[in-house]
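Excluded from the complex is one protein chain; the other protein chains are retained at their positions.
Chain IDs A, B and C follow the sequence of writing; residue 1 opens each chain.
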Amino acid sequence: MVTKLDETELKRLESQVEHGGGGAWEYLCLVRKLKIRRSDKVLKHGLLILNDPKKRSSIGDEEWTLYEQVAIAAMDCNSLDTARDCINVLSKKFPESKRVGRLEAMLLEAKGCWEEAENAYSSLLEDNPLDQVVHKRKVAMAKAEGDLLKAIECLSKYLKVFMADNDAWRELAEIYVSLQMYKQAAFCYEELILAQPTVPVYHLAYADVLYTLGGLENIQTAKKYYAATIDFTGGKNTRALYGVCLCTAAIGQLAKGRNKDDKEGELHTLAAKVLEKDYKYRAPDKLPLLTSTLKTLKLSS
Amino acid sequence: MAEDLVLDTTIRDWVLIPLSVVMVLIGILRYFVSKLIRTFQNPDGKIVKEGQVVIRARNLRSSADFIPPKSFRARRTYYSNEENGILHVPKGQAPNPQAQMFSDPNMAMDMMKKNLSMIIPQTLTFAFVNFFFSGFVAAKIPFPLTQRFRSMLQNGIDLSTVDVSYVSSRSWYFLNLFGLRGLFSLILGEENAMDDTQRMMQMGGFGFDPSKSLGAEKDSLDIVQHDWVLPKFEQRAEAVLRKLAK
Amino acid sequence: MGLGLTVGLLGVLILSHAAYSTIQYRGLLKITEEEFSGPPINVVLELILGFLLCMYAGLTVPGNFHSIHPSSEENRIVSLPENLDFMIFNHRGRVALSDSDMKLKL
């Protein structure tokens, strides 16, 4: 979970490192801790540390973690030679290590040798059939090949065993969304909400999926989840504010002619007000756009 | 305080202080040794799966109110229906943990290690203390105590005329054993907070039986009352936004 | 952190010095055969100073409190971590990023 605090810290360190200040190692640690994908920067600054013997020895045993991090970043940046070098260093230090074996297989994957990578992963799984990372890599490989159905199949199989793995549920939800299978995606998001009920992002994603599914009941539910997002973010999430407005408009349309008596509440007018205020403060030139949008939704006062 | 004992200062320099320092050092040493012999074994696939099922079911139970009623009911059926719910354990199939323990040498080995890592240092320390520091009146508790505490505080010296608040060196060892926990948690971090009594409890509960926890989880899931909280969030959000809009 | 620890260490040192000087003082009393009525004033001052230093250390070293409200500014979750376990390399960066000129020196 990346919180506002983490984000500010990351931005501060990033600009400091980019402008030649120190703190590269702290930056790399933070990136690793937050699991952020900044491969180009990790590659650049990680190599600067690894190539400087003095800096390298100052981080002690963490050196090997850094080699791994840089290797993966290098694969992500398509500098396969660098990745190769890093893995060589690691396998010299840790021969027979499963973790290095995983890196080797990932390198094959980055090269695009799908079959060889597949074989490598399979042999790793034979040694340890409960290796979660390898299972996940297989899913990712299916995804990289473009075979999303196979990815779903693999992932479902994985989730049958490791059913408390939130990352996997999230991945499955995202794949389903990309295939427009919203009902299934909704199930995955429900699972995530159950596991971490105070994370607003899951509420938001669930609401999005429900809104997309359509239908009066779903949209009413979606509005509730947008409301939950607003509550958990202290009203700072613009998407949730828009969501409430859109839902109200959609409910108004769908419920036309039907029972008018259920009370509307004033959530949407409040949301519109907050949106206007926010735009006035942060992007005054976009304000006319917002007011016209709200007008078409018949929400503007 | 009329009958104050006069104690030699060398007792302080050669018993009280060394004994306390030795206790602290042994505590630290034990921490690192137990860290070294801790093993990471690959658990059995079935146990992993059942553990994960329990976690997921627990999540469902604790935050059931966050998902719509329909989704909750579907999930509950999935977990706990009588035919093929994943929490449902068919009768008679539950493995006997004792038998399992004997069939799996690793488990017994692990238990032995745990046992040994606790008992051996304990015995060694005690023998060490007994050998070097036995038979002294080493300390005095700065507050009065009743006669009942005599056997606790003056273990190792048989003098019934000495005031109860005087402490023998062996009893000082025991006091240290229990009282230094706070200091250890400061210098070793919270991992050490698990003290001996807890470890003993854990030992009693070895042979963790997943099917039992599955059954327990099923029972508590069956009685969960679902009360969807999301409608309340509309009001909460209104309150939040009203504050912002001001 | 470093500052807090140093201060705490200093505090503990001062306390042990206070203990040592009290021991000396008691030895002196024993020779002059007077009753102990209380530690000398400089020991008391030392103790107060040591206590204050330790208090500073004890309050700063263990770390800061974090807000427990999910909506507070520091806890507000702005994004999820990238799902790096499922990272794929078959992306457009493959074409866009030229092979970087930096190499690992061996």
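The rule is short, and it goes like this: contacts are C-beta pairs under 8 Å (C-beta built on N, C-alpha and C of every residue); 3 or more make two chains touch, one makes a residue touch a chain.
The criterion applied here is as follows: contacts and distances are computed from a predicted model.
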Chain not present in the shown complex, as UniProt names it (candidates "Ribosomal protein S5 domain 2-type protein", "DNA replication complex GINS protein PSF1", "ER membrane protein complex subunit 6" or "V-type proton ATPase subunit"): "ER membrane protein complex subunit 6"
Contacts of the hidden chain among displayed chains: A, B, C
Selected residue (touches chain absent from view) among A:27, A:162 or A:225: A:162
Selected residue (touches chain absent from view) among A:46, A:197 or A:234: A:197
Chain not shown, touching residues in chain C: 8, 11-12, 15, 18-19, 22-23, 26, 36, 38-39, 43-44, 47, 50-51, 54-55, 57-59, 61-70, 72, 75, 85
Interface with the unshown chain - residue positions in chain B: 7-9, 11-12, 16-17, 20, 52, 55, 59, 62-63, 65, 138-144, 167, 175-176, 178-183, 185-186, 190, 229, 232, 235-236
Missing-partner contacts on chain A, residue numbers: 1, 132-133, 162, 164-168, 195-199, 232
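Rule of thumb we're sticking to: only the chains that are shown with their structure count from here on.
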Centroid spacing, where centroids are CA-atom means, of chain A and chain B in whole angstrom: 36
Computed distance of Cα centres, chain C from chain A, in Å: 34
Length of the line joining the C-alpha centres of chain B and chain C, rounded to whole Å: 26
Numbers and ranges of chain B residues touching at least 2 other chains: 240
Per-residue overlap in chain A, given as positions that touch at least 2 other chains: 231, 234
Contact footprint of chain A on chain B as seen in their complex: 42-43, 45, 48-49, 52-53, 55-56, 59-60, 63-64, 66-68, 71, 230-231, 233-234, 236-238, 240-245
Chain B contact footprint on chain A (complex, rising order): 128-130, 160-165, 187, 190-191, 193-195, 197, 221, 223-228, 230-231, 234-235, 244, 265-267, 270-271, 273-274, 277
Footprint of chain C on chain A - complex, ascending: 1-5, 7, 34-37, 39-40, 43-44, 47, 50-51, 70, 72, 75-79, 81-82, 85-86, 89, 106, 109-110, 112, 132-133, 136-137, 139-141, 143-145, 167-168, 170-171, 174, 198-201, 231-234, 236
